[in-house]
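Comments concern the structure below.
Yeah, one chain of the complex is gone here, protein chain that is, but the others are all in their spots.
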Amino acid sequence: MHDEMSLKEIQKEWHGSYRAYAIGFIGSLLFTLLSFFLVLSQTLIGAPLVYTLSGLSLTQAILQFVFFLHVGQEPKPKWETVLFAFMILVLLIIVLGTLWIMHDLNDRVMVGM
Amino acid sequence: MLGRLTFEAFLHEPSQNFAVLMMTLSGLAILGWITYLRKWKYLWDEWFTSVDPKRIGIMYIVVALLMFMKGFADALMMRLQQAFASGDVSGILSAGHFQEVFSAHGTTMIFFVGMGVVFGLMNLIVPLQIGARDVAFPFLNTVGFWLFAGAANLTVISLAIGHFSTAGWLAYAPLSGLEYNPGEGVDYWIWMVQIAGVGSTLSGINFLVTILKMRCPGMTFMKMPIFVWSALCSMVLVVFAFPILTATLVMLTMDRYLGMHFFTAGGGGNPMLYINLIWAWGHPEVYILILPAFGIFSEVVPTFSEKRLFGYTSMVWALILIAFLSFIVWLHHFFTMGASPLVNAFFAVMTMLIAIPTGVKIFNWLFTKFRGRVHFTSPMLWFFAFVLNFSVGGMTGILLSSPPVDFQVHNSLFLIAHFHGMVIGGLLFGFFAGFTYWFPKFTGFFLDEQLNRYAFWCWLTGFLLAFMPLYMLGFMGATRRLDHYEAATGWQPLFVIVAIGAVLILIGALIQFFGLFWSIRNRKKLWAGSDPWNGRTLEWAIPSPPPIYNFAIVPTVDQLDPLWAMKRGQLNLFNQPYEDIHLPKNTPIGLMIGFLSMTFGFAMTWHIYWLALLSFLAIIACIVIRCSGKDEHAIIPAAEVKKMEAAYKS
Partner (left out) sequence: MSDSLTIHHTREPFPDTSVPDPHQDIFSKTTLGFWMYLMTDCLVFATLFVTYAVLRHNTFGGPDSRTLLELPTAFIETLILLTSSLTSGLGLLAAKRSHRTALLGWFALTFVLGASFVAIEMHEFTQFVHAGHSWTRSAFLSSFFTLVGTHGAHVTSGLIWMCIMMGQVFFHGITVANFRRLVLFNMFWHFLDVVWIFIFTYVYLIGVL
């Protein structure tokens, strides 16, 4: 079968660039180092530390989704972005829902068990 | 060498031996008949290795109907048992066998009949209605089907070799765990559901990409037929809910095979976590089944009312809302299992909300018929039966959505009556309507309408007799899955009525079965042509049965109900020149992957680990081989297409 899009055309379709990978890599490295540093040096402890780590991990994930996985950069209609957003929605429902339900059930289990 | 498989696995109680014998004989009869007709090469070349969604769709439905026979046999056994087993009479089935029967019944009906029918119709109808020649990933399509068929085969094997699970169709922990059910039954269940689930997920991805990306020019979202909208919503549910099932089954597998403690009663495990996760999948699953049925009625009702669908936009929004809401109601399946009033109340309210868009849909169908010219064909009869039974089932659903009520009737026969109203009254009646409606498109001839009507009345009366008394029995305290009850309960007369209803349904199903062969025999007299119903959508614009390429010229649309527009002279559907058509070549690899998956599941069930490893590696090898080869396509030149079209027209 002859190619419907030539190699050159698909090579142009892929959105990677040195700039994007540099930003993604260095950014992720910095966030990672910061996270480990915060825990090891005990600059923060307890709940503030947990929230900060959560925020850092979330930001790093978004960084990698944007600069490595090119979320949002596909041509219109942006189906990948829509699917990603819906996945996040379902994820939140499942995770938060499960945590709520299981926590609630646990509260109602007798003390000492 | 053979794991824990011994000769004893082949020995069963007399009733089960009888079932195995019947199944083996009918299987051999079919194989013998095909051999006698010398049709193996034809079947292999034209069907088993086909990547044509029209063929794959028919195969899905064939498997689903075969599985229906098995699931319905289970139902009849249960009905017979409960009609007799009162007081001193112990009935025809032992308690253990009864448990296998109701577990097999549910598993078969949901995963193999329900999903089979849904994916069968997706394959047949979606590409045609969006003006496409194929689905997005033809190879993935055949893999998805054969995984489904392989898993279905495992259910058949489980009847003959060893025992099936006794833990119900959802295998609640800790009963399904190693401590309480160490045998092969639950493992059979795990592998057949897991393999079928992977197939469903792959097919879900396939159809979602197809609908998003392969619509013909001019078919924007709000110009798609509602059946395609229902397919879109259903496939979104498949893609986003099945992963939960996959992960949960993996964890149960870890518990059973590696001694882990996810859902065990000891070791820190949490059985309620299983129930929570399995229903987080399980509720979207039932909407996966019902949304396409809604879509079917949105096609059938306007056509047989000679009037366009009332409230198209609200129908679309209703589908989207139902799909979204189906993700946030799952706790209503376990109101009674310990959650606080606040949690129960939240999920109760969410559940009640689903009634609203569902009601909108039912009213829209009824308004479609208002001032239309209604044809009382059998699909329309199925629609009326749907409105009656699904609405009653839906209203009892609203009753159940109230936790205080649910505390009284949870896991009673009231619940069983409710969900059978939805699945039979909704999905099955919808499928029967769609099957009758689209049968002429794929075969070129009608199903005998008189036989359809006899079957319909048997089904409707049978269903009412078989399930309305269950509501009463539920109120009277009868729980589900009972193989025996005390005579003092006074339930037996109702159980006898219910059994009679089941027999009536059997008669209806037999008439349908006979009617199929009768119609094939008389197909010349029942010839239908390309557009027997004055259809509105694109599938009626091409010959019956459709050419392999569906559309010689990709259609262009600019409004809803494009075929009616064309007939009114408002639209020229096929205004492009003929072009070369590329079609993907057939491949046996889908079948091989399905067969190897079945072997894998069987080997894992019986702990024949060398065979499991071999099958797994062979599956990888198949995938590698497939991805190393060149994309094979057959080309039909434009001139040839033109000749083929001319031949169809004459």
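As written, the chains take the letters A and B, and residue 1 is the first residue of each chain.
Simple rule for what comes next: a residue touches a chain if its C-beta (ideal position, glycine included) is under 8 Å from a C-beta of that chain, and two chains touch if they have at least 3 such contacts.
As the structure is a computational prediction, the values presented were derived from the model and not from experiment.
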### Summary
From B:Leu11, B:Ala247 or B:Ala639, the answer for touching the chain not displayed is B:Ala247
### Task
Provide the residue numbers of subunit A that touch the chain removed from this figure.
3-7, 10-11, 13-14, 16-18, 21, 24-25, 28-29, 32, 35-36, 39-40, 45, 49-50, 53-54, 56-57, 60-61, 64-65, 68-69, 75, 77, 79-80, 83-84, 87, 90-91, 94-95, 98-99, 102
### Query
For subunit B, which residues touch the unseen chain?
133-134, 136-137, 140, 201, 205-206, 208-209, 212-215, 217-221, 239-240, 242-244, 246-248, 250-251, 254-255, 258-262, 264, 266-270, 273, 277, 549, 554, 556-558, 576, 579-582, 620, 624, 627-628, 630-631
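Basically, only the chains that are shown with their structure count from here on.
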### Whole-Å separation of chain centres (CA-atom averages), subunit A against subunit B
35
### subunit B residues within the subunit A interface of the complex
212-213, 236, 240-241, 244, 270, 272-273, 276-277, 280, 327-328, 330-331, 337-340, 342-343, 582, 630-633, 635
### Summary
Listed in rising order, the residues of subunit A that touch subunit B in the complex are 1, 77, 79, 86-87, 90, 93-94, 97-98, 100-102, 104-105, 107-109
